[in-house]
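One structure below.
Some chains omitted; the rest stay in position.
Letters A and B name the chains as they come in the text, with residue numbers starting at 1 for each one.
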């Protein structure tokens, strides 16, 4: 049984499993994941739906903050905002989230979505697909 | 063939079809839709994933602005922000979106997600699940 709150998020969220999000890295306030795009993810113009992008951004933000929590704690998104810089046309998407601040009751994180692993690793802004800022509640589970 | 840009959005977006979003009302800057919750939509705590909620909110916002456009125009989300007021636990969700302003190149809309049709019809704030503000680009299709 996984005890880390963030790893648990990726294992037990049915929608994330349906999407096929692959966790690449999860530690010390950072969460990275990969998503292989399927036709079911598209909107009316053939781009990846904004809702798929925000799911990825939101969930990884929870992972980034969650990676800093203790086993009995968990996160719940309070709000997020996402800017869509370019239509998502690639067949793979990569998301890197970092915790900007994880406090006792509130966490702040941001997520960046790239269209290739190389871009995520370089952290370049040139090809950015989307960027989210996420506020999360840090909860002590019953 | 449907010519209205907003109706087309609901018919041809594969992710929206997968979710099973049912369009209830689409006219004059207003878009209302219903979503029956399936297990595949849930996150790790058994609530509807924030990404499902934002998909619904974003797409209906596009519908609200799109309902005011001419056949050769379409919308694309620039950014949105969503506040998650309560965990979504109900088996049905309803979303009402309205255009706050639809200009030549930019549209502003907002979407409210309710857990029952009655709440959506009354417009009450008591049981609000989520509320989004959405900025969209109005594009002239090639």
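In this section, a contact is a pair of C-beta atoms (placed from the backbone, for glycine too) under 8 Å apart; a residue touches a chain by one contact, two chains touch by 3 or more.
All values derive from a computational prediction rather than experimental measurement.
Count of copies in the whole complex in this file: 4, from one repeated sequence with 2 chains shown in place.
The rule is simple: only the chains that are shown with their structure count from here on.
With centres set at the average Cα position, the gap from chain A to chain B is 21 Å.
Taken in their complex, chain A has these residues touching chain B: 8-9, 11-16, 18, 39-45, 49-52, 54-56, 58-59, 74, 76-84, 87.
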